[in-house]
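Could you have a look at this structure, given as structure tokens, before my questions?
For this view, one protein chain was removed and the others were kept in their places.
Up next, chain A:
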């Protein structure tokens, strides 16, 4: 197996609530995997389980051929980093960008933080003038770039992206998506990207899984998705909904509760 991430039979619970049901995902090195679904489908929970934010889970998660157990060690976080949805909530409001970026370097004892901060900012297309600002002095798109820089500063091989652009304007979304595509290419990164937006995932990912109620209901490649070749009625419904408002289409919707 040369998969970078190999998840099999993943189940997770929030108290008595069974939120992930037999999820299997395999992502090759330098691959990009997309998880699509509506709120409560469990798509973010997959990422949160991998990164160690969910306690109650069963199954096998292999990252870089190493099986994950109870707690993640530091080496894991050098390998895999997560970028969260809300750039307003994920940056410390009273830390400067410099301090936000230096902290992970110090935790991992990498040293040479000055040069690393400059390089990370450079990688996400922010110049040095941003270094000593506070998050509130930045726009949403700039903040999300800082969040990506914070993940990149540890030189990870894997980025777990949880709706990285859904809080941004479409023009800014395009810039951040382009940045992510370029970084994957230049740095040989592996992505798992979660989004509610089929078009974003179709644009960014090679393989896509559609989730509903904690289960993967359908898998498709980007090409299949582009041609609308979806079998499961739920994924067809999502596909149609992505096309915009059409009275007749709305009437055909079924609730998947």
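Observations on the structure shown:
Just so it is clear, a residue touches a chain if its C-beta (ideal position, glycine included) is under 8 Å from a C-beta of that chain, and two chains touch if they have at least 3 such contacts; residues count from 1.
To be clear about the criterion, contacts and distances are computed from a predicted model.
Looking at the choices "Proteasome subunit alpha", "SoxY-related AACIE arm protein", "Peptide ABC transporter ATP-binding protein" or "Sigma-70 family RNA polymerase sigma factor", the name in the UniProt record of the chain not drawn here is "Peptide ABC transporter ATP-binding protein". Shown as candidates are A:27, A:126, A:147 or A:198; the residue that touches the absent chain is A:198. Check A:39, A:71 or A:112 against the missing chain and you find that the one touching it is A:39. In the full complex, chain A touches the omitted chain through residues 38-39, 140, 169-171, 173-175, 177-178, 181, 196-200, 202-204, 222-223, 225-227, 237-238, 241-247, 249-251, 253.
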